[in-house]
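To start, the structure itself, in structure tokens.
A single protein chain has been removed from this complex, and every other one stays in its place.
Letters A, B, C, D, E, F and G name the chains as they come in the text, with residue numbers starting at 1 for each one.
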Amino acid sequence: MANKFRYPTGVRPLLVEEAARRKQIEARFAGRLESDGFDEVFLPIIDYVEPYVQLHRGDASKQSYRFIDREGELVAIRSDFTPMVARALAPAIAEGDLPLRIFYRGDVIRVEATRLGANREMFQIGAEIIGDPTVQADVDVLRLAADLARAAGATPVIVYNDASIANTLGDDARQALVSKRIARDGSLPELAVRILDGTATLNDVREFAPLAADRLDAIAQGAGSECLLQLDDVDAAAGYYTGIHFRVYDADTRKRIAEGGRYDDLYARFGTAAAAIGFTFTIE
Amino acid sequence: MANKFRYPTGVRPLLVEEAARRKQIEARFAGRLESDGFDEVFLPIIDYVEPYVQLHRGDASKQSYRFIDREGELVAIRSDFTPMVARALAPAIAEGDLPLRIFYRGDVIRVEATRLGANREMFQIGAEIIGDPTVQADVDVLRLAADLARAAGATPVIVYNDASIANTLGDDARQALVSKRIARDGSLPELAVRILDGTATLNDVREFAPLAADRLDAIAQGAGSECLLQLDDVDAAAGYYTGIHFRVYDADTRKRIAEGGRYDDLYARFGTAAAAIGFTFTIE
Amino acid sequence: MANKFRYPTGVRPLLVEEAARRKQIEARFAGRLESDGFDEVFLPIIDYVEPYVQLHRGDASKQSYRFIDREGELVAIRSDFTPMVARALAPAIAEGDLPLRIFYRGDVIRVEATRLGANREMFQIGAEIIGDPTVQADVDVLRLAADLARAAGATPVIVYNDASIANTLGDDARQALVSKRIARDGSLPELAVRILDGTATLNDVREFAPLAADRLDAIAQGAGSECLLQLDDVDAAAGYYTGIHFRVYDADTRKRIAEGGRYDDLYARFGTAAAAIGFTFTIE
Amino acid sequence: MANKFRYPTGVRPLLVEEAARRKQIEARFAGRLESDGFDEVFLPIIDYVEPYVQLHRGDASKQSYRFIDREGELVAIRSDFTPMVARALAPAIAEGDLPLRIFYRGDVIRVEATRLGANREMFQIGAEIIGDPTVQADVDVLRLAADLARAAGATPVIVYNDASIANTLGDDARQALVSKRIARDGSLPELAVRILDGTATLNDVREFAPLAADRLDAIAQGAGSECLLQLDDVDAAAGYYTGIHFRVYDADTRKRIAEGGRYDDLYARFGTAAAAIGFTFTIE
Amino acid sequence: MMRIAIPKGRLLEKSLATFAAAGYDVPDETDLATRKLVFNRGGVEWIFVKDCDVPVYVEHGAADAGIAGLDQILEHDCTAYQPVEFDFGRCKMMLIAAPGAPPLTKVATKYPRIARQYLDGRSIRADIVPLGGSVELAAVLNLTSHVIDLVETGETVRVHKLEIQDVVAEISPRLIIGRGVYRTETKRIRDLISRIEEAKNASLQIQLP
Amino acid sequence: MMRIAIPKGRLLEKSLATFAAAGYDVPDETDLATRKLVFNRGGVEWIFVKDCDVPVYVEHGAADAGIAGLDQILEHDCTAYQPVEFDFGRCKMMLIAAPGAPPLTKVATKYPRIARQYLDGRSIRADIVPLGGSVELAAVLNLTSHVIDLVETGETVRVHKLEIQDVVAEISPRLIIGRGVYRTETKRIRDLISRIEEAKNASLQIQLP
Amino acid sequence: MMRIAIPKGRLLEKSLATFAAAGYDVPDETDLATRKLVFNRGGVEWIFVKDCDVPVYVEHGAADAGIAGLDQILEHDCTAYQPVEFDFGRCKMMLIAAPGAPPLTKVATKYPRIARQYLDGRSIRADIVPLGGSVELAAVLNLTSHVIDLVETGETVRVHKLEIQDVVAEISPRLIIGRGVYRTETKRIRDLISRIEEAKNASLQIQLP
Partner (left out) sequence: MMRIAIPKGRLLEKSLATFAAAGYDVPDETDLATRKLVFNRGGVEWIFVKDCDVPVYVEHGAADAGIAGLDQILEHDCTAYQPVEFDFGRCKMMLIAAPGAPPLTKVATKYPRIARQYLDGRSIRADIVPLGGSVELAAVLNLTSHVIDLVETGETVRVHKLEIQDVVAEISPRLIIGRGVYRTETKRIRDLISRIEEAKNASLQIQLP
């Protein structure tokens, strides 16, 4: 090991001052969430890999510490909260309880040989509303995310889109939107080109994805001015998002500080069908 | 895996009610410690095994989840706090800061195939005073432990002894005291026999271990009535305790709820010599 | 660890006499295979788990030692040869080379807490013909397996069936054949009942699975008298066998000593379509 | 994983031609060893780490694949044969059997991020004489190593020294000899300077290490002309060698192809005191 | 010669009666009165072992066939074939507790493997305390809040003033056949099975009217 | 009130006699003739459980003290204190095989944990076949070549025409005391121990001529 | 103010020409003749860094945009957006060896990550020897049998009497944009992209006869 001061990748102790700072941030987030009627749940720091296998995008599973336990099962140290919440809550949800407002917090540890540096321990705090499929829930969650970002001292810019739109455009168009490099030779749908150029409107989208377009329209009316619809904010893989998908940036540092969205199919995978929307803040 | 509801050995989620209960307990402990001037530190959930190798008693290391990280190092999930506190703080201690009053909390995860059942996740909260070698520190820590036990709803019985005494009696006597089965054929020191029978006094001990006897005398004068000196409370291996070693039981359930003591050599192993005394409560 | 003589589950050294005995067995097998025109390949003792994920039946993967390597990949110590041969050879096969006659040998290590004991290290030696889809290849392989069993001092009984038949009967019938407990209330196909009772003929089978029936007919004409068609020899899951599937028993000990069959789709999974048939002897 | 053709670091399959080539080399080595009265033993591909902990030089243990088994023990895939032979044979040695002539072969797998490339699978074949402490055994082993090197097509240069000499010179001199950079300011023993300059004779050494000098003298008289005494061939750590320590180079490629020496204390660590000398060839 | 394992416990009489009805020459009462455990009768070696050991003998090939309860088959994770299920000796594996017991966190049982599967299947995190006998007593004496045990008549449960909370498994005795012998002695084994099956059906028809 | 666990098996009478000699009011024969397993006498709750369950009750704190053989203490890896070792009921855990048995590769036993430690300690790689009873029969019927079992008189070994190959462990009964109660009720527990120790020494002197 | 990273190497002139054609006020020759590496012109901070460092600055958000070859983008696993691909400065990453070279087991390169992916993709098990320059020399001096390097004209390959064995990748320069700035300064970034795209198309039309 050579060095007696080192800690494993992704973790380190927080001594008195840093711990106090962390506690202050936690208190600010937790206080706001509790006063909004969110109840906290505690999630385990390790869990089996298998229940989440179909949810992982690409090589995400390699980002976490993984090992084989005494029973021969593959276990990972927590590196993402949202699916864990669903797995923990789904068996316990009774229909009468819905909607539920839940929040959670804790360290996530990533081991990935990240590109260009960045190997720090991370603390996450997140919230979700389970069992409320309405536009109002979408809007509430956007507002809550903005408020929390402000409470943390950031100037939030929330970029949102609907994760279902990219599915209607085909794989080539999705890839083009992901890389932002569009072949302008007519081989791609015109809508994709216009989305990338920033000239597409929700009316253009409506033809291909009427439900998503209407939903985004309704969200736009309720969302605060820090929220920007960006139709070209598309991921390489769908992940578990089924509707709105958003990222919160801090305009001052241009860094992403939170991510969230609607994942109405996730709870069903763990045994209890329930709409859900939530977000997670990541604090380094 | 066969079962989609299972969690790995030693962990499980705490849903709303349980999480609230846990938070209440935490708040009670943390509140008391903070008001007594203890500052919190946050310790990583994983750490290398190597720095602790010489501290482990017997097969203790096998009780924890261990795995090889991407750099080939052996890493363990946290299963004991005290040495981690020393490793984290030792490099940061400046002499002028002493004495320090520190507390910490968090989950510990044990994987051991425990005897006769008992495979639950555990939460620990502990405190220590660093840099104060006085009897008064011993007494203060005993009182604090008793108060915290009461705050947690228990009726504390604190059994204490001095870890250095057993070293003076020889291995055979130690083994006899550990198993409580003494050969009454004269092969063992008379003091060992009297200790086991409960007839030994500190004056008897003084002959063999004068410093420990005087110290225990002084502690006995300061300690509350819930504290019982039990000279036969001896462990198979010395561990890192150098002076008083105590265990807190709940008289109602007869279960052990906390353990602590003085470990004046521990910080030196991690680079900064400093006396230290502390304890850890374990909450299942 | 407690004991300095122990070796990890599934392995132990072979000292002079045992090593000599093993070498003699190896030489007998290898000599026969080489004289029949089989060429040896050497397969790695560890390999990634992922390429084989879809081939494993049930919890088979938990039978092997598995761990995460320095790159975060899940790696297993060899516990089954056949798919490894396909993965190793598939990229190297040129069509003109076919048919290939290949053999391999080596230790396989299983870690499973096997039922009722049986945790020994195992040595396997196997052979396969790649690129020959004919009945003659089936018959040749059966004869070779019988000869090798005899060379190893056993009295072979080879039980064979066609793995594709069970697929035509439906899941309920398969389950009944696996457990050998048939509901005689008309809820299952009559053929399944007759198969279990041992009264079914290939003509009965022909109706449901004409190709398999014809194939088995042809095999029966070529196979030696130690080969017994047993239509009720059905596995819970199909595994990778696509045609004949056989097991070699030693009539003296009633123990299974080899298993094999035709897996015409296996090579295609690793990039090169090629029919293949083979078997593996397991020596404890 | 991204790539379906990759194998884990340190392993790959050997297809027909390569396997044949490997077998030919094996046969040449094994044939020569058997005709010289060496008996083969088979060693397990995995073993516990703990029995070898005190034998490893520096970070050697990190060179091997290591993992935690189902019982919580640290296990490594074989990366060095010599100590394994001792652990396997020591409990089985009866005094009357000595001297024993043993050989072994097999893959060793290293995972290390080696310096400047070099991450290949390796095959090792080695031999040792147990229970013969004589100079004649040293000379026989040197001759055998040279013969085997020639049989493998190499032009052997065998560089030898006595591992015990460096111990007599002090740590500073050892370090200087390891790096080949000597402070010529009188701070180091003159012998060390002369050793590095190549002007030291065995008479110079005799003053400090009379036994080693006499032994080397005797060896020099018996050893073949391919053997060169190089007193400056010193390792940073002693390892388990107690007497002669040699390396076989191929003069054509200047690569090291084998290493060996006398380790008279090694068997005692595993329970049976016995002198031993041996070597291991490494074939990439 | 075939070796058949007969359970010495509660299934003893019916097991022997079934083989007798199938035309086998089984040991008689005089035999059983001796302390002997092995008898040769009619070309069969009959061995009498504890109920829980029948699956062990068959699994290891030390007996060719036997009669064993599903409780023991499951508890030993026995892979033998189970071609015939009997109608006698049926009972239930039950979850039992005192009235008003707290939530299940510790359960005593003679069947730790079955208990583990039951708990896992319901996502209950509880410790299992394996006992050798008098399992219901554990709940009475507060060793554990719950027990999992076989219930035939329910008398033991009532006596201890406990109550049944759940059915863990339906238990029936089965004819079990080793896998190796089934494959290498197919003819003789199929004959055994069909004779036992007929005997079972005959007894079934007798009971019916 | 103190709860003491008495083993129902071969140690029953001597165990009760010891407590009686120590001045305790123990259940009498009339009590034992009932099917009851729990009795209150002289401020002590006496519970009668299977030999193998005594360490379980004490370990879990469901009994304060008990008498258990070292075989059961070891097999359950019981951490209770063992302050008194008795002279009655001593026997040996033995490795047994048929004359001329092959090297040990498979051993049947009721004590798999003890067997595992024995084998590991001798570097013997063998499978352990756990059985519930009639362990010697396993060697007779070739389920396994060897068995590990408790031997008192050696009669069973002789009857089965087996022979003893090695002593696995010396077994004696012990008074066991739970760790929690020892610490929190120190005074009462020390009184119990010294009374039992005196009773043991008294009986020792009686036996000496 | 926007910060744009310009590669100091072979792409320097064309990169500046492109920005100039897009109407940006770029540093001129006089500027470049100084040793300065940072210039403010027309509301843009132009920074001049080594070719291989452009992706680093953009990835870390220390530059908003830049021009980088695909070789450097891939080698740094850079996740920045690549909205425009240029037609100038194209070349190929090649596998090169001496005529009659043995099978590839060791390859020297300035691009170890790209080389690793190439080898893995072809299932070639070979060591990679990272070098800082004069890569072709490695094959001449037998440090390695093969090298992987960028080939523009092929002159270096010819001079060293080597030959091309395979194309590893087609390399083109791209405009790259950081992910954070793209999202938070969408409008300004889209304007930059469309101006560059137009300039590129204009130059394309000029080249076409």
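Note that in this section a contact is a pair of C-beta atoms (placed from the backbone, for glycine too) under 8 Å apart; a residue touches a chain by one contact, two chains touch by 3 or more.
Computed from a predicted structure; not experimentally measured.
Asker: Which of these, G:Arg41, G:His60 or G:Arg90, touches the one chain of the complex that we don't see?
Answerer: G:His60
Asker: Of the residues listed, D:Leu98, D:Val159, D:Ala220 or D:Ile283, which one is in contact with the missing chain?
Answerer: The single option touching the absent chain is D:Val159.
Asker: Pick out the residues on chain A that sit against the missing chain.
Answerer: 2-3, 5-7, 12, 116-120
Asker: Take the complete complex as the reference. Which residues in chain D touch the chain that isn't displayed?
Answerer: 115-117, 157, 159, 179-182, 196-198, 228, 230, 233, 247, 249, 251, 253-256
Asker: Could you pull out which residues of chain G are in touch with the chain that's been left out?
Answerer: Output for chain G: 3, 37-38, 47, 49-53, 56-57, 60, 62-63, 129-134, 137-138, 140-143.
Throughout what follows, only the chains that are shown with their structure count from here on.
Asker: Looking at chain pairs D-G and C-E, which one is connected by more C-beta pairs in contact?
Answerer: Taking the two pairs in turn, the one with more contacts turns out to be C-E.
Asker: Between chain A and chain F, what is the gap in Å from one C-alpha centre to the other?
Answerer: Spacing between the chain centres: roughly 59 Å.
Asker: So, what's the distance in Å between the C-alpha centres of chain F and chain D?
Answerer: 53
Asker: For chain B, which residues are shared contacts with two or more other chains?
Answerer: Answer for chain B, listing residues that touch two or more other chains: 2, 5-7, 12, 67-68, 70-73, 111, 116-117.
Asker: Find every residue in chain F that makes contact with two or more other chains and list them.
Answerer: Expected reply: 56, 60, 123, 129.
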